[in-house]
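Right after this comes chain A.
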Amino acid sequence: MTTHYLVLSALLFAIGAVGVLVRRNAIVVFMCVELMLNACNLAFVTFARQHGNLDGQLIAFFVMVVAAAEVVVGLAIIVTIFRTRRSASVDDANLLKY
Partner candidate 1 sequence: MPWLSTLIAVPVVGAVAVALLPKGADKLAKQVALVVSLVVLALTLAVTIQFSPRGERFQYVETYDWIPSFGVHWGLAVDGIALVLIALSAVLVPVVILASWHDADGTGADNPPKRSVKTYFSLLLVLEAMMIGVFAATDIFLFYVFFEAMLIPMYFMIGSYGGVQRSYAAVKFLLYSLFGGLLMLVAVIALYGIAGRNTFMFPELVGVITDPTTQKWLFLGFFIAFAIKAPLWPFHTWLPDAAAQAPAGAAVLLVGVLDKVGTYGMLRFCLELFPDAAKFFTPLVLVLAVVGIVYGAIVAIGQTDMKRLIAYTSISHFGFIAMGVFAMTADSAAGATLYMVNHGFSTGVLFLVAGFLIYRRGSAYIADYGGVQKVAPLLAGAFLIAGLSGLSLPGLSSFVSEFMVLIGTFSSEAVAGINYAVFAIIATTGVILAAIYILWMYKRVAGGPTAESVAGMKDLNGREKWVVAPLIALIIGLGFYPKPLLDVINPAVDTTLANVSVTEHQAPVPVAEQKGAGE
Partner candidate 2 sequence: MGETITFWVLAVVSVSAALGLVFSRKAVYCALMLGVVMLSLAVLYAVQDAPFLAAVQIIVYTGAVMMLFLFVLMMVGVDSSDSLVETIRGQRFWAMIAGIGFAVLLALAVGQAAIGDPAGVTGANQRAGGNVPALAELIFTRHVFAFEVASALLITAALGAMVLAHRERTRPRPTQKDLAKARFVSGYPGPLPGPGTYARNNAIDMPARLPDGSVSELSVNRVIARHDVEDGRLPDDPELAEAIRQAAAEEEEHNASIAGPKEDR
């Protein structure tokens, strides 16, 4: 059963990664990142059960905390960018280049 969970987790992770790569709306990109984090959490929880100790669950918990913080800051950044550039597309913020 563990294998199944892990494969599911990998699938979700990969889908999230592809989403990050192909979507341009910063908010959607963020959602995909969240998806990847969730996929990881699933793996953690699965491993917790596999090994029979609660550290995995605890890490997942911490991931959630960090994710929450990340979302807050990330969305604030998006809002700020949107205010000045009137766009939520990640491709529009491309000043940092050669």
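Please note the rule applied: a residue touches a chain if its C-beta (ideal position, glycine included) is under 8 Å from a C-beta of that chain, and two chains touch if they have at least 3 such contacts; residues count from 1.
The candidates came about this way: all candidates are chains of the complex that A comes from, given by their letters.
These numbers were taken from a predicted model, which means no experiment stands behind them.
Comparing candidates 1 or 2 against chain A, the one that touches it in this complex is 2. Note for the complex: chain A touches candidate 2 at residues 1-8, 10-19, 21-25, 27-28, 30-32, 34-35, 38, 41-42, 45-46, 48-55, 57-58, 60-62, 64-73, 75-80, 82-83, 85-88, 91-92.
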